[in-house]
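Only one protein chain is missing from this complex, and each of the others stays in its spot.
When the chains are written out, they are named A, B and C in that same order, and each has its own residue count from 1.
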Amino acid sequence: MSRRPVIGVMGGGTASPEVARLATELGREIARAGWVLLNGGRDAGVMAASARGAREEGGLVVGILPDRDDRRAAPDLTVAVVTGLGDARNAVNVLSSDVVVALPGGAGTLSEIALARKAEKPIVLLGWEPDASVGVSDLAWADTVEKTMSEVRRHLEG
Amino acid sequence: MSRRPVIGVMGGGTASPEVARLATELGREIARAGWVLLNGGRDAGVMAASARGAREEGGLVVGILPDRDDRRAAPDLTVAVVTGLGDARNAVNVLSSDVVVALPGGAGTLSEIALARKAEKPIVLLGWEPDASVGVSDLAWADTVEKTMSEVRRHLEG
Amino acid sequence: MSRRPVIGVMGGGTASPEVARLATELGREIARAGWVLLNGGRDAGVMAASARGAREEGGLVVGILPDRDDRRAAPDLTVAVVTGLGDARNAVNVLSSDVVVALPGGAGTLSEIALARKAEKPIVLLGWEPDASVGVSDLAWADTVEKTMSEVRRHLEG
Partner (left out) sequence: MSRRPVIGVMGGGTASPEVARLATELGREIARAGWVLLNGGRDAGVMAASARGAREEGGLVVGILPDRDDRRAAPDLTVAVVTGLGDARNAVNVLSSDVVVALPGGAGTLSEIALARKAEKPIVLLGWEPDASVGVSDLAWADTVEKTMSEVRRHLEG
C-alpha cells in the first residue's frame, strides 16, 4: 500500500483574515510534507484558504462537497467528490482522514470534531481561543502551524 | 398536512440509571402529547429507554438505525429505518425532528447537537451537569421532563 | 420484537392514471393487512398515490424524503424522514423494507430495484409492461394488486 497520509482540514465557511492565513500556511506545509489535504471542498473560508496553500506547493487537494454539483467548489481542488449528502458528508470527511486538524468554525466544524472523536481519529485544534468550548475534551491545542505539524507527525508515526 | 410533530430524542448509547429514567419519562410524555418520538433506534442507553416509555403509552416510535440491518434495534420501535449510513445517519436524525431533545451522551450526541444547530433546529438539553460543555451555546437547559416538555411546546407553537 | 412488516412501495415520481390507481389500491391493501407502507415520501406519482390509499384505511405511512426539509412531502404521510441525502436515500428505502414492491418508474425506480437485489431483499414488480427491462432478472411479476399481496405474503412467511 503506497497511499500517502490524508490530513483532514476542517473549519468555518467564513474565516477571519488570521484564521485564513493559518489555513493557507497549514495547506502549504501539508503539501510540502507530501501528504494529501482533504477538506469540505467549498469556495469559502478555511476550505478555500487551505486548498490554496496546498496547491501553491503542488499538493493534492480532495474536496468533499455537500452539494449535488461542483458549482460551489473551491478553485484549488485537485478532485471534487460531489456527495449530494448535505451535512451528512461531515462523517465522510472524518472517516477519510488519518488525522483531523480543526481550525475555528461554527456548528459544522463542531460536528466534525465530535464525529472525529466518535470515529477515534486523532484531532488537533489550531487557532482557537484558549477558552473555546468544542464539547470534546482532551484534544491537542496548537497556536502555530509548526506545532500543528509536529502533532500531526506524532500521530502519523504513532 | 396532518402529520404530528416529531420530537428527536438524542443521548448516549450507555446511560446512567438516572438518565435512563429521564429518557423513559420523556418518552411517556411525548407519547401522551400525541407526538412522534424519533431516535437512533438501537437497543441501548437513551434510545432503548425513551422508546420503552413512548411505547408504554401507545406512542409512535421511529428509530433511525446506523446499521445495515435491524439486529440491534430496540424492541419498542414502531418502525425501524435501516440506513446503513453509520454515523452519517446522525444528520438524518436531526433533519427529521421538529425539536431535538438531547440527554447526556458522548461524541455521537455532541455531533447531533452540533448538526441540529447547523440545521437551525430548536434544541433542549435535559439532564446534563450544569457546567457541561456541549460546544454549542445559547441552548435551553432543563433539569426535569416537565420543563423539557414546556420548552418543546414553546418551540412547536413558536 | 413486535414491529409490523414494512412494505416498501417504489415507483415513478410521475404515474399514469392506471399506475396511480394500482398504487392507491396497493396502499389500501397494505394498510388493511396491518403492515407499514414505506415510500420515497414526495407529493408526486406513486409516492403520493400509495400514501393516500394507506391513509384512507388508517395505515401507517413512512416517507423517506431525499430533500433537506419536508416542503415536498406527500400530505398523507404519518412520518416524514427528512434525509437530505438526495438519491442516496434510495439505499435507505430498500434497506428499511422487508419486501420491496416496484411499480413502473424511471431511473430512480430502477436504481431501487437494483439496490434491493444487491441487499437481497424480496422484490415484486406490479403493473409493468410484460416486456419491460428492469436490468435485474428472476423477479416476481404481478399484474394485479391481489397477486402482489399474495407474493408479499409468501415472502413475509418464507
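Basically, contacts are C-beta pairs under 8 Å (C-beta built on N, C-alpha and C of every residue); 3 or more make two chains touch, one makes a residue touch a chain.
Fair warning: this is a prediction, and the values are worked out from it, not measured in the lab.
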item: Residue among B:L85, B:V101, B:A116 or B:L139 touching the omitted chain; value: B:L85
item: Sole contact to the chain not displayed, among A:L26, A:L85 or A:V100; value: A:L85
item: Residue, one of A:A15, A:V62, A:L103 or A:V124, that touches the chain absent here; value: A:V62
item: Contact footprint on chain C, counting only the chain that is left out; value: 85-92, 95, 106-108, 110-111, 113-115, 117-119, 133-137
item: Hidden partner interface residues of chain B, rising order; value: 68, 83-88
item: Sites on chain A contacted by the missing partner chain, in the whole complex; value: 1-4, 6, 36, 38, 60, 62, 64, 68-70, 73, 75, 77-85, 91-92, 95-96, 119
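The rule is simple: only the chains that are shown with their structure count from here on.
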item: Interface residue identity across copies chain A, chain B - same or different by half; value: same
item: Inter-centroid spacing, chain C versus chain A (mean Cα positions, whole Å); value: 40
item: Intercentroid distance (Cα basis), chain B paired with chain A, Å; value: 30
item: Junction residues of chain B, two or more chains touched; value: 85, 91-92, 95, 119
